[in-house]
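One protein chain is absent from this view; the other protein chains keep their places.
Chain lettering (A, B and C) follows the sequence in which the chains are written, and residue indices restart at 1 in each chain.
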Amino acid sequence: MRFAGDSGDGMQLVGSQFTATSAVFGNDIATFPDYPAEIRAPLGTPAGVSGFQVNFASRHVFTPGDRADVLVAMNPAALKVNVGDLVDGGILVVNADEFDETNLQRAQYGANPLETGELSRFRLYKVPITTQTLEAVKQAGLGPRDAGRCKNFYALGLVYWLFDRPLEPTERWINSKFGKVPAVAQANTLALRAGYAYGETAEIFTVRYRVKPADLPAGTYRNLTGNQATALGLVAAAQLAGRPLFYGSYPITPASEILHELSTHHSFDVRVFQAEDEIAAMCSVVGAAFAGAIAVTGTSGPGMALKQEAIGLAVMTELPCVIVNVQRGGPSTGLPTKTEQADLWQAMLGRNGECPVPVVAARSPADCFWTALEATRVAVKYMTPVIMLSDGYLAQGSEPWRAPEDGELPALEVRFATDPATFEPYARLENGERPWAIPGTPGLHHRIGGLEKEHVSGNVCYVPENHQRMVELRAQKVANVARDVPDQEVFGAQRGELLVVSWGGTFGCVRTAIEQARDNGKDVSHVHLRWLNPMPRNLGEILSRFRKVLVCELNMGQLQLLLRGRYLVDAAGLHKVQGRPFMVSEVLDKVDELLGGKAL
Amino acid sequence: MRFAGDSGDGMQLVGSQFTATSAVFGNDIATFPDYPAEIRAPLGTPAGVSGFQVNFASRHVFTPGDRADVLVAMNPAALKVNVGDLVDGGILVVNADEFDETNLQRAQYGANPLETGELSRFRLYKVPITTQTLEAVKQAGLGPRDAGRCKNFYALGLVYWLFDRPLEPTERWINSKFGKVPAVAQANTLALRAGYAYGETAEIFTVRYRVKPADLPAGTYRNLTGNQATALGLVAAAQLAGRPLFYGSYPITPASEILHELSTHHSFDVRVFQAEDEIAAMCSVVGAAFAGAIAVTGTSGPGMALKQEAIGLAVMTELPCVIVNVQRGGPSTGLPTKTEQADLWQAMLGRNGECPVPVVAARSPADCFWTALEATRVAVKYMTPVIMLSDGYLAQGSEPWRAPEDGELPALEVRFATDPATFEPYARLENGERPWAIPGTPGLHHRIGGLEKEHVSGNVCYVPENHQRMVELRAQKVANVARDVPDQEVFGAQRGELLVVSWGGTFGCVRTAIEQARDNGKDVSHVHLRWLNPMPRNLGEILSRFRKVLVCELNMGQLQLLLRGRYLVDAAGLHKVQGRPFMVSEVLDKVDELLGGKAL
Amino acid sequence: MSVARVETAGITPKEYKTDQQVKWCPGCGDHSILIQLQKVLATRGADRDHTVFVSGIGCSSRFPYYMNTYGIHGIHGRAPAIATGVKCANPELDVWVVTGDGDGLSIGGNHFIHTARRNVGLKIILFNNRIYGLTKGQYSPTSELGTRTKSSPGGSIDYPVHPISLAIGAEVTFAARAVDTDVPHLQYVLRRMMEHRGTAFLEVYQNCQVYNANAYGWATDRQTRNEHIVYLEHGKPLIFGTNRDKGIRLRGDAFEVVELAKASQDELVVHDEKAANPSMAFRLAQMHYPEFPEPLGIFRAIEKPAYEELLTGQIAAARKKEGPPKLERLFHAGEMWKVG
Partner (left out) sequence: MSVARVETAGITPKEYKTDQQVKWCPGCGDHSILIQLQKVLATRGADRDHTVFVSGIGCSSRFPYYMNTYGIHGIHGRAPAIATGVKCANPELDVWVVTGDGDGLSIGGNHFIHTARRNVGLKIILFNNRIYGLTKGQYSPTSELGTRTKSSPGGSIDYPVHPISLAIGAEVTFAARAVDTDVPHLQYVLRRMMEHRGTAFLEVYQNCQVYNANAYGWATDRQTRNEHIVYLEHGKPLIFGTNRDKGIRLRGDAFEVVELAKASQDELVVHDEKAANPSMAFRLAQMHYPEFPEPLGIFRAIEKPAYEELLTGQIAAARKKEGPPKLERLFHAGEMWKVG
């Protein structure tokens, strides 16, 4: 189900309403908003098209769906940009009123596609949404401009009818949102109902969808975007640790919502510092970690580049902190609002000197919660910065998230040094970490910094052998994190012809593809990596059990190189850098190609 | 030959005098200064020891020599720090005057090593350098402090006698340097002569070295450090291109001397901009390149980290420029005055997004000249930033450099776009590059920037397929640089048991080791890489011709991972991160280990 | 290759427009600034071939795409540094920097102050909407204390910085302020910027219609604005008010608003944009609405050799002294010896 219109048309709004309603209704859902980089691109042009895709089903949904079964296009540009993704035979609802000369030109349509027959492979419904809406909301007494604005609710009403959804949740929401302007609230409600009524009465639709509630584990659910989930995970982690959460960050798409979300949680002792830039943000994190906070920063690619020098400082000072990198299309400013996975090398290898940092990647919007929690736990346990990779697709997309129940959250123990008699700033503790001794602790004064440190004493030290040793100790410590990385599980057969490896936000899509492929009898299994550094201890062994390995990632082969270099497997790659997720079919095609038709 | 003393003792000065004299004398030389990170560390302590090693020989010298045959130690601390590197049976000259209680304590010597017998395996000469010097310079009438300062020249004179070197060049130098203060000039000359005379008359030395002039190619020579050579290479490149040289940089050890050297060449239209930080330096380079200069920046590890975001902009805007990274010990501030090769990953893979940049590394101080020239030529030809890797060892070390003669320098043609009728900012020319159209050219107005660009037109473009295409075009362009990378040559047998691979500043040491190993009948060959990205086209094929591959590098395996990942060879590694170069013996030992005693 | 510069006669503002659609929101102040600058450049017959626009990242920083000159849309905060490179490489070019309050003063604050102190010959326009527009509405370093935004739902706790105070603190040689919708005045200030040697800094109060609408209502409302602003005119006393019935005078160490009816004109502060000492300009920059009318116009415009002039001067002097750039001379500068 995809809504598409001009970015001023309120598509994100109705998209999220539809999501909420479906979620409450019990469907499993996954969403993927897609909006233009410009705040407000020119009206009616393809550049200005804003879309919102929702996937919902009674069985478990991993991805917002490659292609849409239903598309609502509010103008010619929205049609143009999105029609390629509508499945053959899919339902296409267009706002017929907007297909006039001007709009067609803006969308660079030579002729009116509603008339050329080029849409004949879809079930096309031309609905005069604008005029119907204006008609419907008349009694609310709004001016024509405000009245016209209600057309997104009209469209939503129509879709609710199509999928047999209740109107109440949205009506409630309208009232709470626009309660102060009763005319607007009334108009939106009228439009919503009119749309619903149109579906009911116009009888032009030949199908009506009825999607049953999905089979999710029991619990209390809430719909979260990846960025919200990350924020909640961080707050939870700090609460479990019993420390303040310090979040130093500089706004950047698509990471800003973490900052926004955290800014609303002051009561959880969340200390948000909107820094002057990413360097200051990361440096403030080093300072806050030294002073004993759970210290976190969040950013995206270009900001990550700026943080690297200070991440190096965190590595040298061995202070616990988390760096969230919500990846977007690069290089440089690139495609700021689009998704990509091309910061893996940057995260793993992009600093001066030998500078290893644990790296973990979330696999779905709701999983961001657990990943943030885990990243924090490891940071504190091993006294190290940890990089958490998310991406634009996860960050903006949403998914039902089951609220953890009592006892379900991991322990997150913070052990500060307290004993002046035994304290040595760079002594090694059981996991290879050094002690965390925070200012304010009597008698533990010590100095740390970016120059090489002497083993145990932590004094500045230029002795050659000490440097070698410290480089090795830091590497060993990061390698030790493998103790906290569970053995990798293989989905499908444990050995065989083809193993598909993926990481991060491609999980849903790749898993769906492999499920389908296996349902079709293909000899293919799936490994989805959560920890990229260190990798699971049994990974090399798993890789060796398959004749072929395929790495699917939204870059040009970054994990692929690392797996090849580390395990000497001749891994092939499926690469895509188009600012959008894989389509299940792309993965399937590649799998077919590599299997050469072989079955189980 | 190694001079070592307190950092205030003027060791660097006499070391470079000795180098100059030997060079003029016709020896091939290689030097390696080693000085403390503190400007002036406490007197007489090991932290304050400053050393200068010169290697000179009649056959070609690749490295400053692992260990010294002759050591001059001006105080106990200097002895302590350096004596471990003196070969058994080597000559040890100590300034006996300084071996008093205080100095022994400062150097943390329990007992006086001149008396304990612990130096018995060396040919130890205790010379009262301080008193002798004071005595010798009396007639110049200096105060005791200034008089004492001459003792480095006394030591130098002694060594000149030992190696049968003429005093004139140094005397000339003293006069030109201290001419304005005749008393000082006189005193230094007196000290120099007294030291020489001491050697002649005291007759305590059992050997006197006589090193014959080396067999260097005919030409006019000059002694250059790597940083000076880099600077000259850049000036030459800009002159060949007929464009101004813009050097935007921020001081940082060990890269600052490039800035210093270039600051003296205004008359070659060198425009030096000492920026407020590395980010500004790199950004100014992007601007200068846009405006048509040969634009270069230089830095070291932490500064390189800061430049990465802006290097990404240069990649996206496809502007030619050179980034010189003089590597030092890391991570973070690390060991700022020591050498390391741990920025390879950072250079190759350390940016956000898919952001490939050609990378080339110099192999010796004099080679920095040619590498800088080549980096610039490639940058302009392919319209791309190029990273040139040097390191602290090359940068500070020196070597005779033959001044290129007429016609010996490569062409460096700059072709600016000029024709408004055909100009398209992102059209592709013959090497995959886009045209360089500089402001001031009539009718070629155009806008570039960090957002993804439309193929050919260069307009901002979010179309998914265009992004994919542009990522591929940029990658292809960098891959095309391989056309300018000569086929890799193998030193030694073309196939066999073991291939040693190295890159950058380890050339001399590794080549010396492999020469020795082959002389001893070992089945080992050597490949030294100049271009790291792209790699030579025949490299994979070469690697496949050896049963074993060993990568020697001053890091924990950075090239090793890349070779393994790219060519799937099970390359082993010899790793060292101690802030200093390999010793020939370390390489030899590893070779022996891998060969398990096998001979040719 | 350096092509002689031709002043183009009879150029029209339209020729400064590109074929790219202008993508700012309706009602955004950026539109007006773009149009006025295109007009001013056209009237002055500025040569498009020798004009370069450099920007950072932000709504405002889209500016170069809409100017049919040479241009670089840079990275966030770094426009002055990029522009410095352009200017050093070719001082003949007219180099403009367009930046926002986030771009120029938050992440880019350092380049801003260093460019100003070096007096690099750049014309810097800061679109101050007191908000991060492009990233959808977080508070910026110029947002007032307590501003409620997405990142400060409880009100911001950062005290703001004042761009002109900061620029003067960094020894800028030209500092001015204008308002996006005050067309003739904006044009006047832009023209004056064109004439300045060294760094010319202009702060424009710009309306962000979407995230900070009407932040400057007090300075733009035609009915009341003249009560809230005072125009700085060189050599003239500071007089303001809808009926020009109020003035500013110095009382001891402080400014004071006086009604002209009750005071003599002689007591009023007379504006001197050329004062070598920047202290009075700084004092003017510290006049804030609502306590005072806020000054618009040119706070400071003094003569001082620009960075690029000193740079090229040094090169010319060296060339004169050392002779033409022969590589031979470069290579053989040290102690040389011959082999073979």
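Everything below uses one rule, namely that a contact is a pair of C-beta atoms (placed from the backbone, for glycine too) under 8 Å apart; a residue touches a chain by one contact, two chains touch by 3 or more.
Everything quoted here is computed from the prediction, not taken from an experiment.
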| item | value |
| --- | --- |
| Among A:A68, A:L259 or A:L313, residue touching the chain not depicted | A:L313 |
| Candidates A:G84, A:G110 or A:P217 - the one touching the absent chain | A:P217 |
| Listed residues A:S120, A:T201, A:S267 or A:T422, member touching the removed chain | A:S267 |
| Among A:V14, A:A30, A:L114 or A:A288, residue touching the chain not depicted | A:A288 |
| Listed residues A:A194, A:A236 or A:L394, member touching the removed chain | A:A236 |
| Contact with the hidden chain (one of B:G10, B:G248 or B:P302) | B:P302 |
| For chain C, residues in touch with the removed chain | 106-110, 113-114, 117-119, 141, 154-155, 157-162, 165-171, 253-254, 272, 275, 277-280, 282-283, 286, 304, 307, 310-311, 314, 317-318 |
| Touching residues (missing chain, whole complex) on chain A | 20, 23-24, 26, 169, 213, 216-224, 232, 235-236, 239, 244, 246, 248, 265-271, 273, 275-277, 279-281, 283-293, 295, 309-310, 312-313, 317, 402-404, 409, 416, 418, 438-451, 459-460 |
| For chain B, residues in touch with the removed chain | 38-42, 45, 47, 250-253, 256, 259-260, 263-264, 266, 272, 274, 276-278, 302, 332-333 |
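Note that in this section only the chains that are shown with their structure count from here on.
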| item | value |
| --- | --- |
| Centre distance in Å when chain A and chain C are each reduced to the mean of their C-alpha atoms | 39 |
| Computed distance of Cα centres, chain B from chain A, in Å | 45 |
| Touching two or more other chains - residue numbers and ranges from chain B | 279, 309, 312-313, 317, 449-451 |
| Residues within chain C bordering two or more other chains | 57, 75 |
